[in-house]
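Shown here: the complex without one of its protein chains, the others still in place.
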Amino acid sequence: MSGVVIDEKTVKNVAKLARLKLTDEETRYYEKHLNVVFQYVEKIKSLKDNLGSDWRADLSSGEHTPERDDVIIASLPTDEFLSQAPKKIGTAFQVPKILDQ
Amino acid sequence: MSKINQTSPSVLDRYEAVIGLEVHCQLKTNTKLFCSCTTKFGELPNHNTCEVCLGLPGVLPVLNRQAVDFAIRFALAVKAKLNEKSVFSRKQYFYPDLPKGYQISQYDLPYCEKGELKLASGKTIRITRAHLEEDAGKNVHGDQSSYVDLNRAGVALIEIVSEPDIRLPSEAAEYLKKLRSLVRYLEICDGNLEEGSFRCDANVSIRPRGQEKLGTRCEIKNLNSFRNIERAIQYEIIRQADVIDSGGKIIQQTLSFDAATGKTASMRSKEESHDYRYFPEPDLKPLFIDEKRIAHVKLSLPELPEARASRFQEAYGLSEYDAGVLTAEKELAAFYEDVVQKSQSKVSPKIAANWVCSEFLRELNNREWDICHPPISSSDMAELLVLIGTDKISGKIAKTVFEEMAEKGGKPQEIVEKKGLTQVVDEGAIQALIAKVLKENEGQVQEYQSGKVKLFGFFVGEVMKACQGKMNPGLVNEALKAQLNQPK
Partner (left out) sequence: MLEAFQSSVKNIAKHVNDGSQKVDDVAEFYMKRVQTLGKKLNSHLFFDEKIIESEVERVKNLLKTQKNLPLAGVPVSLKDNLCTKGMPTTCGSKILENYIPPYDAEVVRRLKDAGALIFGKLNMDEFAMGSSNENSAYGPVKNPWDLSRVPGGSSGGSAAVVAADLAPCSLGSDTGGSIRQPAALCGVVGLKPTYGRVSRYGLVAYGSSLDQVGPFTRSVADSALLLQVLAGWDRRDSTSRNDAEIKSFDALNGQRKLKIGYVKEFDSDQLNPEIKAAMSQALEVYKSQGCEIVELSLPNIGYSIPTYYVVATAEASANLARFDGVRYGHRSTHHTTLNELYEASRSEGFGKEVKQRIMLGTFALSSGYYDAYYGSALRTREMIRQDFAKAFAKVDVIASPTSPTTAFKIGEKSNDPMSMYLSDIYTIATNLAGIPGISIPCGFDKAGLPMGLQLMSAAWNDQTLLDCALMYEEKTRGNGGWNEQNKPNLS
């Protein structure tokens, strides 16, 4: 089983996707650990299943999602959650000015 | 812009544009897609939010039945295939208006596929799919910071994706107008482009005429008026042609359109594009839409534009064109039918149609009236038509009265009385005025009597001028004929 090799560039790209900032030391640490875990994970590719190519996990249970009535329930009083907001202006949450869209 | 208009025809001689549209329609449910917060508009920031739509830790979504039923209505109206089972997925990206860091949407198994919409030319634009998803909130940009308001976060949307069947900017605009009209007919979306309840992104590519292979496409985001949609696509076609003509390559990218400059500008290239990492939403089981439910929704389906147009042709004897104009918007069709109903015994539906299609629509467009609350109500319009039908005023006077109504408001009857515009039907007065006019134009009378009968129209005009249009044209015609044909 030849495994995937997760190189430094991949680790950096994954960290960027996940909005994590890594030091060089952390990058090396996760490069090592991700490789260890994914070497182990490779194993799942070897399983021969009998499910057929159009099998879908999400449809396999046969159950369907419940639906609720379109009836308004009073929203949360703003002070109950705004008290948790690290930075706000009025009742809006504040973030640094968004430059690009 | 001037460049576009000049080069446009020649560019389209050489290149064919391939356009596909993605439309987001906000559904008019009382509550959001996955929580029971109101969808009401215009509250203070974050006042219509709860733990679910704020994305607080530990919350779970529960699907709104009404949103699904509205979505089914749309699928039925565009003759699409409804999937018995469809799946919600998480679309992941970081943005302050997206509180969970993912949007619950549908990805590889949407609730609806393969619909179509017909344009006036008879051309069919295929609809690839439509899917249910939740809206994001709003970021408001200040000088130093941006502010996040999540009132809109979680509102139900259907995203409608067309096949790249559109070839012209004008076709794109027509498709969108039709789509907007349709969702308004269906009463599932209020179709407001400015307020963002109906939003459009366009995918545009060009290829040399005769070439099969598609060119590289660019996506234009957030087009907020029909005019801008046409302008943006037009600009983009020229821009791409310029790039290719000067030996360059089109780079796949996301663009935004600046209405002030009329230009598109790059937001991000493909390399910077999102990796959305879709996967099935584990907090929701599949959505189930069976035949019974579809049949039930069918019963609630209102009359759609095409059906209404045929009915207008049959019931009111209208031309295909007039029926098409009157049914293009649900509210206009309703206005027309109100007018007909309130005036039918006195004036034919055909005349009513002429008035609504010409005078009323002209003022509606010029004065940018809201068709939902027009300053000239259907009752006023009917009253005016009844005045014509009962010979109280002539058609010409009626136009004067209508202009007054449009300009200053007021009831037709009152305007007629105030301005003394009531039609003269007194035969003596008509005879006397005709005699006076004929006397003043003896020469023409002689010519007429010696065979130049074409002059009849001239006499009618003179009499109507003399009475300032107040005399009944029918009576004038009769009396005039009688006097002129009197042997000398």
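A and B label the chains in the order they appear, each numbered from 1.
Going forward, a residue touches a chain if its C-beta (ideal position, glycine included) is under 8 Å from a C-beta of that chain, and two chains touch if they have at least 3 such contacts.
What you see is a predicted model, and the numbers here were worked out from it, not measured in a lab.
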Options B:37, B:255 or B:284, residue touching the unrepresented chain: B:284
Residue among B:20, B:45 or B:96 touching the omitted chain: B:96
Interface with the unshown chain - residue positions in chain A: 4, 6, 10-11, 13-15, 17-22, 26, 29-30, 33-34, 36-38, 40-45, 47, 49-51, 55, 57, 60, 65-66, 68, 76, 80-81, 83-87, 93, 95-99
Contact set of chain B toward the excluded chain (per top definition): 51, 54-63, 90, 92, 94, 96, 99-102, 146, 148, 275, 277-279, 282-285
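Everything below uses one rule, namely that only the chains that are shown with their structure count from here on.
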Computed distance of Cα centres, chain B from chain A, in Å: 41
Chain B to chain A touching residues, read off their complex: 29-31, 36-38, 44-51, 54, 56, 62-68, 85, 87-88, 94, 96, 109, 139-150, 221, 256, 267-268, 275, 277, 280, 284-288
Chain A residues touching chain B - in the complex, by the definition given at the top: 17, 19, 56-59, 61, 63-73, 75-76, 78, 81-82, 89-98, 100-101
